[in-house]
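Here the complex is missing one protein chain, while the rest keep their positions.
In this document, chain identifiers A and B correspond to the written order of the chains, with residue numbering beginning at 1 in each.
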Amino acid sequence: MLEVSGLTVDYLTGGNPVRAVDGVSLDVQPGEFVGIVGESGCGKTTLLFAIARLLSPPAVVTAGSVTFRGENLVTMTERRLNAVRWQNLSVVMQSAMNALNPVMPVGAQFADALRAHGARSRKVIAARSAEVLRLVGIDAVHLGSYPHQLSGGMRQRAMIAMALLFTPDLVIMDEPTSALDVVAQRSLMTQIKELQRELGFAVIFVTHDMSLVSHYSDRLVVMYAGQVAEAGPTRRIFDSPLHPYARGLLEAFPGIRGAKVPLKGIPGAPPDLSVIQNGCRFSPRCPVKLPECETTAPALLDHEGTSVRCLLYDPSPAPVTAASRPLTRPRQSRRRSDGIA
Amino acid sequence: MTASRSAELIRADHLTKHFKIGGALARGTLHAVDDVSFALREREIVALAGESGSGKSTVARLLARVYPPTSGSVTFFDAAGAGKPLSALRSRRDALRYSAQVPMVFQDPFSSLNPVFRVSHGVLRALKLHRPELSAAERQAEAARVFDVVGLGAGMLGRFPHELSGGQRQRVGFAQALATRPRLILADEPVSMLDTSIRIGLLNLMAKLRDSEGASILYITHDIASARYVADRLIVMYAGRIAETGPVEDVLAAPRHPYTQLLLSAVPDPKAPPPSLEAMAAAAGERGEPPKVIDPRPGCRFQPRCPVAIGQCATVTPELLPLGTGEAACHVAQAGAEVKAFS
Partner (left out) sequence: MRKTLWRALARSPKATAGAILLAVFTVLALFPGLFARDSPTAEAYQRNLGPSAAHLFGTTGLGQDVFAQAVYGTRQVLEIAFGAGLASTLIAAVIGVAAAYLGGFWDGALSLFTDVVLVIPLFPLLIVIAAYVHNSGTGVLIAVLTFTGWSYTARQLRSQALSLRSRDFLAAARVRGERAAYIIAVEILPTMISLLVAAFLTNALYDVLFASSLQFIGLGDPNSVSWGTMLYWAENNEALQTGYYLQAIVPGAAIALLGAAFALLNYAFDEIGNPALRPVRAPRARRRLASIRTRRLADA
């Protein structure tokens, strides 16, 4: 239903352009829950915004396409985009306090959205607004409440209700639970999963917290430095992660139960994206790197049903030299060469 | 057991902090912290865990003397074992000496360092203020030493904050705390804003500080898993009061307070197989959130959400009483019944 192909997004700042997303491809089937996981700077939020056509200058899509129900979102006109937005594709932002208008009651904001897509009758608007609130477990009396009068968890659920006004086919969520405490988080995630089962929409869920999506997503996409490092069924990635970065990420979670073991984390820091890297972008921090990892950039290949970008799983690496990538001269960046997290 | 051997470092007795909120029309009193009593010993890491609004950050700020308590007291014991209440520290010299021994590390790595100065600025200022006997050269040497201890290396002293990553900046925060030879470091959610792969490095650093520098750490967090990883003891707070305390393994293995059980059940364990949707729905039927404690009535504050609440819970505020290896503030648990509120 959604097919992202070779999407590349650059930030055209004054100096060297920063390639935040580099040739990312992924697809989402109807009703699927896809989790995009990565740490700060990996490009997941930029990817999300690019898919939803929410990028603003200096960020620009420089290559690739996003095909949604047969149409390319990247090249779509504003008018067609407005029709598609919210009807077929909606977005839930990270912080409800940032996304909801603080001086309008929640019901008025729902009415705005409904009217923008052609609803006229006040009765219909009221009925639909009350219905979506009921879906997320909020009493309809809160239609008259202002955002600050609702608790954090209720606000996030109101956001999701607004996203579901037109029962879209795809809902994109950008870390909607990061401002919530763990109990409210679990409540919200379960709610989303139930709604998904009831209404049948697909979800793209962007987060930095892998453990959060472990129970809820069907497929997982792990991003690093603007590229897909590993992608595949969630359980498979959790049970046996292939990419050293994914493995390191999973091992960086101290467990509540089970034996207490000393953990290591992943030393170092992500690379500077304004500089073209020779070879694998994770190699400076990789505990199992091979000598060719520094010179050969691995391609995303299939390995028993999971896509992974690592030379360890590449049967016959063909060297892709950096000479053909003319973005800029590589220069040593002080921060990144420390080796200290 | 270590607890009986090491000396008491700081003790809070019935610590209470209320804030007046609201405008002229709707005045109220926010009970941020109510009747909190606990003790910290030397060379131990104690995790103060709770959700937002539980009062954990307020407790830290009370210990850091950011504001005075509404009632109750905090007693700080010097190396000789003599205790002095914080309210008695009036002169600037006393206040300086206290803040040297009890420094604070902040949560946000992106605003905890002044962007105009090099990262050595805070350390050098702390040394100048609290260890005036050192010469300029000795201060530089000490700055290099603490940077080494936190894993940054003396070469980083000349860098500016924007050249450092979030994890590195938090290490600078710990270096600033170390410079004054602290006995207790108040760490207010030091890893919450860092990426997961970097948190472990900082948590390991905290353990190292306890072992090699002999500092105790009060680790404030909302993440139970990291509390388990690094802490010796655990204090769980809810709505301004302490719900349960004890050695961290004991509390997590057999939590007595229903709120602790709820917290533990809500933490997703990626290595465990996913529960079915029905099981999740049943567990997550609990949709409530911690209350904002404004002008509360007596009674257990968790009672509205508690599935095992008895009649007493709505009218009598439970006291924190010893239970097993720790303490718990729950009528049902204190009555001897086995509490199984949330699986």
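By definition in this document, contacts are C-beta pairs under 8 Å (C-beta built on N, C-alpha and C of every residue); 3 or more make two chains touch, one makes a residue touch a chain.
This one's a predicted model, so the numbers in the text were calculated from it and none came from an experiment.
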*Residue of B:Gly81, B:Pro115 or B:Gly336 touching the missing chain in the full complex*: B:Pro115
_Identified contact with the non-displayed chain, of A:Asp10, A:Asp174, A:Asp209 or A:Asp272_ = A:Asp10
*asked:* Considering the whole complex, not just the chains shown, which residues of subunit B touch the missing one?
replied: 64, 66, 95-96, 99-100, 103-104, 106-108, 111-117, 122, 125-126, 129-130, 160, 162, 173, 176
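The rule we apply is simple: only the chains that are shown with their structure count from here on.
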*Whole-Å distance, subunit A centre to subunit B centre, using C-alpha means?*
32
*Spell out the part of subunit B that touches subunit A in their complex, as residue ranges.*
51-52, 151-153, 156, 159, 163-168, 171, 195-204, 222-226, 228-229, 249, 252, 262-264, 266-272, 274-275, 277, 280-281, 283-284, 286-287, 289-290
*Please give the residue numbers of subunit A that touch subunit B in the complex, ascending.*
39-40, 137, 151-153, 181-187, 189-191, 193-194, 197, 208-212, 214-216, 235, 238, 248-250, 252-258, 260, 262-267, 269, 334-335, 338, 340-341
